[in-house]
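Take a look at the structure set out below.
All protein chains of the complex are present and in place, except for one that has been dropped.
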Amino acid sequence: MVERLIPTALVEDNKFCPGCGHGIINRILAEVLDEMKLTDKAIGSMAVGCACLMVDTFGVDWIQSPHGRAAALATGIKRCRPENPVFTYQGDGDSMSIGFSETMYAAFRNENITAILVNNGIFGMTGGQMAPTSLPGQKTVTSPMGRNTDLTGQPLNIINQMKDLNIGYLARGSVTSIKNINRVKKYIRNAFETQMSGGGYSMVEILSPCPTNWKMMPDKSLEHIDNTVTTYYPLGEYVKKGGDSNE
Amino acid sequence: MALKLMKGNDALAEAAVRAGCRFFGGYPITPQSEILEYLSKRMPEVGGHFVQSESELAGISMVHGAAAAGFRTMTSSSGPGFSLLQEGISYIASAELPAVIINVQRYGSGLGDIFQAQGDYFQAVKGGGHGDYRMIVYAPASIQENVDFTTLAFDKADEYRNPVLVLSDASIASMMEPVDLPEMHEHDPNKSPHAAKGKGNGPFKRITSTMYYIDDFDTYIKTKYDNMAANEERWEAVQVADAELVLVAYGITSRICKEAVMLAREKGIKLGLIRPITLWPFPAKAFKALPDTVASFMTVELSPMPMIQEDVLLSLDTRKPVHNFLAGMNIPEPIDIVEKAADCIKQTAKGACNG
Amino acid sequence: MNSIICSGFGGQGILTAGLILAKISMDGGKQVSWVPSYGSEMRGGTASCAVKVSDTEIYSPFIKEMNTLVAMNEASVDTFERLVKPGGVLISNATLIQGRTFRSDIKVVEVGATAISEELKNIRGANLVMLGAMIQATGLFTPEFFADGIDAYFDAKGRNTPLNRECYMAGVTAAEQA
Partner (left out) sequence: MSKKDSKKSVLTLHPERCKGCRYCIPTCPKDAISVSEKINQKGYKPVMVDMETCIGCGSCYTICPDYVFEIKEVQ
């Protein structure tokens, strides 16, 4: 049995909605930074979306970028300060819609940064509009009849876009259970270890519930991820160069 | 120091390096690509960083990141690319970070064309991005000024913690003149008060719009830009002491106008010239200081529609006619400027108004 | 104020000729400017550059009417001959420009620059032959001062050969005899 204390980076209560997965992800990210003794050196690049709510509550140096451009900012920071752990923290609308180009090109250049991409399948902060990651038939405020993939394309699987690139680490996890949370924490740790050993681009996509905009009770949100979302976005490690193997 | 014969773009890029710029992110577009080409080789030589970004949007955001890390940093673009930079410029201004932006103007809206022009004036000086910000805009007219004002731009960006724009054009970019380069200046990024470098034992930094953290932000930001406006006007006045008509032109066009002034004087026509060196703040003081002999003005612009004319009108205490010579896409001939100016002097005497 | 336009096919080293002229003039204590041809009217294989050399401040770097035209090909003469000031100098590459009647109010020096450079086994040196003829015909600098400048220019680039100076001097000699 070990102590489970709130990590030092969580300096204030978070501002997310009840049942939001960001709260869990914030905590495990903070735990990893503490355990790796990186909290004092880390520089985070956030853009626009619910992730912005971390700027006052998650106590590392933050730089806020224009919507979608977090990976480009992180590139500028990391090239200038290669000794510092530099990470992006973005939602799927931010990183995969408006910021698809910046996200992909950071991976394409194999920038030595860590990307935390939180996928809840919608634009959360603006009220639950359809995102590239929304599922076929998913009802959102901008796909009221359900997402029509003939008109809007298939759900964007960012892992499939990146897995053949020359990058350091790529994994997808979820926060639906103790087991999954512990596993995604391991992924995040692997990602930062990749970066700190100069292993190149590392990305962890995390399937996360948005009970508010999904209009689901929190417990049903977790079930929805396990039963449905993961069929489109399978969990696991996809690229792993160096480091220990755990799966 | 020995003079060096350099192209405008190369000289500008070398000036940035010597000003301590150690990060450049940018995207190719004619006629500024030589700045990228030069820095792709030069930055590694001085321990700096060069990234050819996937777009101007990414390039300016990389610059934003490097500025937040405390580095002296720059991007450059032209026309269509300058439009894409506006997002990042607005964010950098809002975060009160220093950065230097270069726009080597080319002709036209949309795709336009690659030859010299001055059509980005409004976008440059009226704030092309969203929200409430201003940028000091320097308009070099020679290769030496490309060097001098790029150097100054880095100092002013640091002084005000604000992006500063150098508005060059395709002519200055590609021509060569002798330059006297400054000594190498090293900038210590760790001494930048705003630099993100990890919180260490102290409080964490939030490099975002400063409006979130400043009481009475409206007053604060207005005071900041009022101070810039009051203190940063620069201009050159040529033969204005007894002028009847004063030409107003900046950058490459001002040099043609200078030749026109000399030509006019040979013919006994009393022309003068005000050359704004800063386009924002526009040198209103230059106009307030003019003698009573000046009865009218004529702007000379490398664009098919008047732009500077508007700022000249705003700078005049009394309503005097402000004519314009719109050269469009063609380099004007000094003699043509003199002839139109002479005509305007006559029109003014007859009470004709602007246009 | 001396206004010089160097013009020819792309690849004839015409921009370099102008650049060498500007560089040596700068080292000779002159004010100089060098502007490459720009704009759609200059497309179609013809390249030119405008060089100003002056003892006083150069205002506009652009040239409409010139003191001297260095024409490497026929098209250059077509475009620029009419803009040479009366009494000005036109250096014509006689290898490529033949059977032409030139204006009578300008000094025309015909030099077989391409042929001379071929004879000297330095085909890329035709622009230097033209420069030699231009310096001789205009008296802008002494031929020797300029020859040393050419050596210095190529030395600085780390690719000088005696052929460069030979080409240039052949141009000086040809202009003397023309």
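So that you can tell them apart, the chains are marked A, B and C in the order they are listed, and the count of residues begins at 1 in each.
Everything below uses one rule, namely that a contact is a pair of C-beta atoms (placed from the backbone, for glycine too) under 8 Å apart; a residue touches a chain by one contact, two chains touch by 3 or more.
Nothing here was measured: the structure is a model prediction, and the numbers come from that model.
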item: Chains in view touching the one left out; value: A
item: Given A:14, A:110 or A:230, the one touching the chain that is not displayed; value: A:14
item: Absent-chain interface as seen on subunit A, which is shown; value: 1-6, 10, 13-14, 16-24, 27, 177-178, 181-182, 211, 218-219, 222
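Keep in mind that, in the parts below, only the chains that are shown with their structure count from here on.
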item: Chain nearest the overall Cα centroid; value: B
item: Per Cα centroids, the chain farthest from subunit A; value: C
item: Gap in Å, rounded to a whole number, between the CA centres of subunit C and subunit A; value: 63
item: Chain centre separation (subunit B, subunit C; CA means) in Å; value: 35
item: Set of subunit C residues in contact with two or more other chains; value: none
item: In subunit B, residues with contacts to at least two other chains; value: none
item: Subunit C residues touching subunit B - in the complex, by the definition given at the top; value: 19, 22-23, 26, 31-36, 38-40, 58-62, 64
item: Contact footprint of subunit C on subunit B as seen in their complex; value: 3, 5, 113, 115-116, 170-171, 174-178, 252, 255-256, 258-259, 262, 329, 331, 333-334
item: Subunit A - residues contacting subunit B, complex; value: 11, 39-43, 45, 55-56, 59-66, 69, 72-81, 84, 101-102, 105, 109
